[in-house]
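Only one protein chain is missing from this complex, and each of the others stays in its spot.
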């Protein structure tokens, strides 16, 4: 039996790889794109996976949004974490069902909502964001995709202190992650994960130094490059344009306090 | 409060980025590495995140294994899915809590156990593996890490038919994924994900052709390159050696049957 | 003593990495850019390496063009060979002073003029281009940079036969290089180089098959990725945008005829 699209659902509209939108279905309204508009009334009652013709006789596919779509499309303004990087964070830290995670900063909530998706049904994301306008946007975005009960927001600078204890992971997307490192020891459980995303190599150097100083182990820094391929039966080639850099990912695990010899 | 290591636990022993092992703690026994051996009795009762000295006065860290570790270290023999690729699969398909997933082939269970980790507590992995010796190894490995109740194995060739219906995703790591494509339509829910990992570009070409023929949409092929960096306070550089290729990832979503016009 | 810019010289005008032009100095005239115009009269009599202020009070640097600039900037229309790829061709085939080289197709002469630069003073490029409008453009471009006496153009399809014998190298930038392979044996000296640039992997497959069939040895295929970095004293990072693919380079060397056993 196919799941049917209802009024109020958050849906993913796909024109092609680049043109895709997450929107909320609103009875009687239209959604405008530069490839023509769609009537939401054409979508309501159809199964997910359906194909809809827009006003310019072009086809759009309608799907349920995935974590990667949340990352990219709900919250375009401040996005810097790409699916390749988010996937690496998820798999290396094991943020999954039940995980307790501190995140800073929330930005407009892209990574927050993705993390929330994976910690269901009994995990929690504690998300720090000091800029009130971003916090509001993040809250609205996460509510819209129905993940708000897995997120607790903190409208404060994480440098003023981390309230949580015994966290499984702390994920930082901040300009100065190394300043946060000293605060993470009291928040993380022993063996818990520190992960940080930074575009500049000097940020990475400072962060790794702080991690070494504050008794973290298994410290590793990676960068991921993603190439899209155009594939046809006979002709195949990588796409010409590529994102050459998003940021460096640094991972570390908290050593037990009994190992700390400062 | 720190979690304490107990007899029978599956632990991750870390010497450095390359030398890391998942083993089961066995009272009174030793674990031998080329950096000296560890007495399990030194580990039992210590907190996770502790540092243990081996027989050669070298330090080892003890952690709980993460999904990336499961992928790499439990099941070395047939491993081909790397964390970068697995993370992309997880994030693009949204395999998470509650997901119903068909996987083929299980190999020695690396990806199987990782998928099982993410679909807890109420999802399920249906894992096809026709080679009995691999099936047994996969079952043993997954039981050892306590994820067996989230996996149902099928000792058969997936080309002989997929029993499941209404699946969220189908993940293939097979030499001939394109032959499986026709069978996936009846197994996937509308909007459900097809994902395939293939080292050869011709495998990708055949698979993408089959996906187009069998009415899949949002078809995309990626490759990911991962570089490790050596980071110190003053000197930083990418590592000289790198894995230049693991495989290509192809993703697609099933269009609704009402769209099928064959 | 500094070399002085004269009327009629071909100069390189550099605004930044992306905005750079090769133009001929013309007394009394202006050169217009989207960053303002330059009076050539301000340039004449200045040393190479000088800095000129344009009409918008922005600075431009004036240099002698290099091979990489010839590749990129004289002949924008059909350019597909990038400096990274051209450099690899030069270094792997050893096209240098005195080399005798067949090239097809000339396009608008970018690679032709670069090859001509390196074979001075006594080598020669035999350049095939069947499309007359491109041939004329290539001739004009190469004359403008003063390299015309090192190039002999052939206004014909190379598939109709290669006139030259005992060539050091044959360089192909054509849609169907594999069709040319059989013709290259009679044109190349023993041990001579075949090099081909192709965007599609199927082109590479066909070419490599033909090279094996026609008794070439040391067959190799590479791709090169180039990343630009933004460097400052404290902050450094790769640039976000990158060319993810230009083409694959295939190299081979002709085995001696006495080795041919067909």
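Going in written order, the chains are labelled A, B and C, and every chain counts its residues from 1.
By definition in this document, a contact is a pair of C-beta atoms (placed from the backbone, for glycine too) under 8 Å apart; a residue touches a chain by one contact, two chains touch by 3 or more.
All values reported here derive from a predicted model rather than from experimental measurement.
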Identify the visible chains that the left-out chain touches across the whole complex. B, C
For the chain left out of this view, which of C:21, C:40, C:117 or C:134 touches it? C:117
Just name the one of C:23, C:38 or C:90 that touches the chain not displayed here. C:90
Residue numbers in subunit C that touch the chain omitted from display: 1-3, 14, 17, 46-51, 61, 63-64, 66-68, 71, 83-84, 86-94, 96-98, 114, 117-118, 120-121, 166, 189-193, 201, 204-205, 208-209, 217-229, 231-234, 236, 238, 248, 250, 253-259
Across the whole complex, the chain not displayed is touched by subunit B residues 199-202, 225, 227-228, 234-246
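Operating definition for what follows: only the chains that are shown with their structure count from here on.
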Draw the chains as dots and join the ones that touch; what shape do you get: line, ring, star, complete or other? line
Rounded Å distance between subunit A and subunit C, as computed from the means of their C-alpha atoms: 43
Using mean CA coordinates as chain centres, what's the subunit A-subunit B distance in Å? 21
Touching two or more other chains - residue numbers and ranges from subunit A: 201, 227-228, 234, 236, 238
